[in-house]
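Notes to accompany the following structure.
A single protein chain has been omitted from the complex, and every remaining protein chain is retained in its original position.
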Amino acid sequence: MPLVRIVEGPFQPWALLAELEPELGLRPGGFGATAVFTGTMRDFNEGDGVTAMTLEHYPGMTERHLERIIDEACGRFDILDALIVHRVGPIAPGETIVLTAVWSAHRRAAFEANRFLMEELKHRAPFWKKEALADGSARWVEQNTPG
Amino acid sequence: MPLVRIVEGPFQPWALLAELEPELGLRPGGFGATAVFTGTMRDFNEGDGVTAMTLEHYPGMTERHLERIIDEACGRFDILDALIVHRVGPIAPGETIVLTAVWSAHRRAAFEANRFLMEELKHRAPFWKKEALADGSARWVEQNTPG
Amino acid sequence: MSVKVRYFASLGDLIGRSEDQMDIEGHITVADIWREATGEIPMPPRTLVAVNQEYADLEQVVHDGDEVAFFPPVTGG
Partner (left out) sequence: MSVKVRYFASLGDLIGRSEDQMDIEGHITVADIWREATGEIPMPPRTLVAVNQEYADLEQVVHDGDEVAFFPPVTGG
């Protein structure tokens, strides 16, 4: 059962993954490969120091599109399950923004599907980052770094 | 500081990752992407039920080649750090065999380097799997599944 | 008919609010909604549109009860 979660506070990604994995109902011994990705807030972007960030989303539409991205991954790749966790609200450097994970029998599908999740999320899921810069100004991030 | 570890007993991969990550000395806020892979023992392979497995390695050569694979990844991809943990000895279905992780500023390098680590490990690192089958027989695995 | 209009991220800053509730009649497209709601503020290039939380285009016809959203390119992950 795929799992999508929007979270408002900081989370430790590996602890959360250990907590959520049993909820998926995967059969122990039934999967051979797990590919995981985390995106973490850097204290620099496009050459500037970044002191804080706020992530806005579109409640409802965001979850719906994350679920659809997982559905598409399940159709394209031979995977068993997947999850996406994404942070919203104020975020500090060093904190995790996104966690994706994919389980499959063999490694190729897990690697490819996990990368697919992240690329699709970056291009389609309604989230917007506003950065507070070291000089006191703020700016909306206009586009993501190419993947 | 890259980290290579051969372990003889079961480990919870996400807990171990949480434990080892601080040992790498990454600067918080200095990385934006982490790609992780785990290989888990399945209870099936090549169409047969597998009840247990033993992983043999070549102490010394194995560690040396894992370290070299990480060095090569650092040369080819713009990454900040990496780790490889690999199990040896008797293993039960559902237990983790291998854990790889790569940290980088941007996601592309982490994804690509992590996949590189796994493919090189599968092709070059001296480990050998012996499977105990459901019918009571045992066999050395002759080759890995293509990645 | 009644339409809810939402503005996200930099478009919320541009318009000066995050949503409008509009009462409007006739054959109305998403582009008409923008003009009516914003008082003809020029739409920034690369603005994205959703109708009822699905991506849509400016020519899409809007119906009673629809939720129309305008936002800049997404930057999550």
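A few comments on the model shown:
The chains carry the letters A, B and C, assigned in the order they are written, with residues numbered from 1 in each.
Criterion: a residue touches a chain if its C-beta (ideal position, glycine included) is under 8 Å from a C-beta of that chain, and two chains touch if they have at least 3 such contacts.
The structure displayed is predicted, hence computed values, not measured ones.
Across the whole complex, the hidden chain's contacts among the shown chains comprise B.
The chain omitted from view is touched by exactly one of B:Leu17, B:Ala33 or B:Val98, namely B:Val98. Hidden from this view is one chain, which touches subunit B at 39, 55-58, 60-61, 64, 86, 97-98, 118, 121-130, 140-144.
In this text, only the chains that are shown with their structure count from here on.
Under the stated contact rule, the graph of chain-to-chain touches is a line, running from one end chain to the other without closing. Here the chain at the heart of the structure, going by C-alpha means, is A. Taking each chain's centre as the average of its CA atoms, subunit A and subunit C sit 27 Å apart. Subunit A and subunit B have Cα centroids lying 23 Å from one another.
Shown for subunit B are the residues in touch with two or more other chains, namely 107. Annotation for subunit C: residues touching 2 or more other chains are 77.
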